[in-house]
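Structure, as structure tokens:
Only one protein chain is missing; all other protein chains are in place.
Presenting subunit A:
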């Protein structure tokens, strides 16, 4: 009898798939969504995924945008890199150049068939015959203001640069700054300057042949105008990043700011009255007609060379883009992260979030603003590798600093900026 039972057990164990005994595949996700509420939301999604997929264990390791450009190549070189890493378009050429990326064209095609990606978000990662990351969410810069503040000053929402400057001047009273624009040598400043540049006809920084065309009259006019706005901003805006601008707005020290979203901080620290929170497209130059802005299609790169880990990473991304999950992921920062898929844009999980419901009007406006989104270096359907160095060294912001801190004229600064772009591209 004993022998029989043992025999049965042995037979049964042979029938069980080997995977039942295999350790789960562990994959690591690096992302740069550091605020605690975003980390918590990502963890919720990871926990749900891990529960539904016992053979895979995903863990997150939040990083910081300021360091990841240096840290990721070093970690990958040391064999300690992540299996998945969030990216913005100019980050991918760096990792591609050190051989860390393989094309995800087939995987993106599979996802596109199912979810229908917004074309421009895939284009930002499509160059040199491959697709180097999977788009995850879009971000677009907007102008934020308080309706009561504008109404109190008898102002309308600015449409043109002239309106905008006049409004900023009128709002600069009693220790309040009419506008808060950054002038730090940092990514946020690159973003706000480019948002002004694209509204003044200075969209392209490259010619078709890859040579630079940053030094042109439209760029000079845009930077000159931006420097005038900066004079109406707090004096420490030369050291601002995103957080300081948001703090200035929610504390009512700044009348207007340019930001991807202020909804979360406004809701918790700025009064939280949705009827008073205004969001508008970035004003355009007086001769222009359309409102444009900077838009970032954020994506995820698959870095693992191990087949099992790569497949597990793909499974996690499939899960993330499912409409039931996707809205929850996007709403880790309501109003900041816009969908990149057609079914995601309609997802109940996106619009059903209490914050999305409360600030629905603002979110719809951001989505509308993002329709005319551009990104420097990724505007013409061609991508030139030097954009990675230009972006990493914040040359656009550095050019502005040479005006507002160095006292140069806009024309000299822009000429110097182009020289610097050439230098860093070598």
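To be clear about the criterion, contacts are C-beta pairs under 8 Å (C-beta built on N, C-alpha and C of every residue); 3 or more make two chains touch, one makes a residue touch a chain; residues count from 1.
In this section, contacts and distances are computed from a predicted model.
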Name under which UniProt lists the unshown chain, selected from "NADH-quinone oxidoreductase subunit J", "Sugar ABC transporter permease", "Beta-ketoacyl synthase" or "Cytochrome bo(3) ubiquinol oxidase subunit 3": "Sugar ABC transporter permease"
Residue among A:217, A:235, A:287 or A:352 touching the omitted chain: A:235
Residue among A:27, A:58, A:94 or A:205 touching the omitted chain: A:94
Sole contact to the chain not displayed, among A:28, A:401 or A:418: A:401
Of A:185, A:291, A:328 or A:358, the one touching the omitted chain in the full complex: A:185
Contacts of subunit A with the absent chain, listed as residue ranges: 66, 69-70, 73-74, 76-77, 94, 97-98, 100, 175, 180, 183-186, 234-239, 244, 247-248, 251, 253-254, 388-389, 392-394, 398, 401-402, 405-406, 424
